[in-house]
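Every protein chain but one is kept in place in this view of the complex.
Entry: subunit A
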């Protein structure tokens, strides 16, 4: 079943192209298996097509994103439609699916974006409609936007509302929003964020909040990028989101029948069992510099699941912040969704020393013919690697049998009213270069820290600072107060989870 992506505003568009390109990027065989043979024959390894949920294929075989691009200025959308290096792009956008609204920009003002004229919304919804008509039924839409600026936040909310009005009865709406740095960029960002969250509470079916601050820390601390730029942040966030929403399966049987991939609406139904609790957060391991990937050997249990579990337990989203001493869940979760990807079915050169791989490889490439002595890797087909490599791989490395019981109740503290709080899905197709990776989507009280930031907006509001700008576009004192009340209620509900 297709999922429609709507990217709104500068941030939404950059993020969207980053997520979609992560989704479309072919899996790379785990680096350690890049023997000369596999290097030379890599063309013959069938590359799985990008998830049909997010792309449709033209007759010529190009992948076209099921996406609509919306912005008030052409610069970023233009870059999405016509990337600098088209040959490197693994998918493209439909040129007709972009919508530039020349209303002079939203001026960082949520109210201005939200109260966009009817004509703007209509023309955007027409583009959405024409994309929807390309498939029989679209059960979910993924709306991407920031919540700091005016276009992404205001217009993003307005489109969520419109979509809810028109299709809400037959489709679920998943919003991924980027929350701003605590410092700067936009001064009124706290207002915009508060108004965004409160509006999404009303019109969305699930909100995944990703913090720029955390992404930036991840880039610095884990990816070792000294001065992370917007591109780095988007790349990282794109990977994490794609790791969750990309095709994954409950078991090997359904893997073999690709139609059974986990869909966006399945994820939403699982994650948000109760519409009072819509806030989700995301964790991913491992995050590491590209150059370290090939020197890393982790087992599923201790390297991926245990770490994710501990991150979940501490409420941190970064590996480096894990406190291993914590032994009990502090907060309560409503639901968790775990995705494990990797072990792409290629045997590893288990015997070789880690540091020696590169040297070895170089030497082998030089003495080309000796490759015959190496085991020929089986193609990256849809048959599980189990039989082929059972002898070489320790039993735990098989993604289909990883023990994830630490996330089941009662090992993890869940609310008592959710009967089915935990789901794990897997895929043995490698995610990009990662040999093993895990992503965890959580609906728990870890969103409280984010909600607390609303207090900054309240302080501003008490001084009535900037309110006149919003009043000019129909968001006055009453609307602000209603939004704060809405968020206070959400906060109280989440806070009471663990009581």
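The criterion applied here is as follows: a contact is a pair of C-beta atoms (placed from the backbone, for glycine too) under 8 Å apart; a residue touches a chain by one contact, two chains touch by 3 or more; residues count from 1.
Keep this in mind: contacts and distances are computed from a predicted model.
Not every chain of the complex appears here, and the one that does not is recorded in UniProt as "Tubulin/FtsZ GTPase domain-containing protein", selected from "Ubiquinone biosynthesis monooxygenase COQ6, mitochondrial", "V-type proton ATPase subunit F", "Tubulin/FtsZ GTPase domain-containing protein" or "Trafficking protein particle complex subunit". For the chain missing from the display, the contacting residue among A:321, A:420 or A:481 is A:321, taking the whole complex into account. Taking the complete complex into account, A:75 is the one of A:75, A:326 or A:493 that touches the chain left out. Seen from subunit A, the chain kept out of the figure touches residues 10, 73-75, 102-105, 107-109, 150, 181-190, 209-211, 213-214, 216-217, 220, 226-230, 281-283, 315-317, 321, 446, 449-450, 453, 456, 459-460, 462-466, 468-469.
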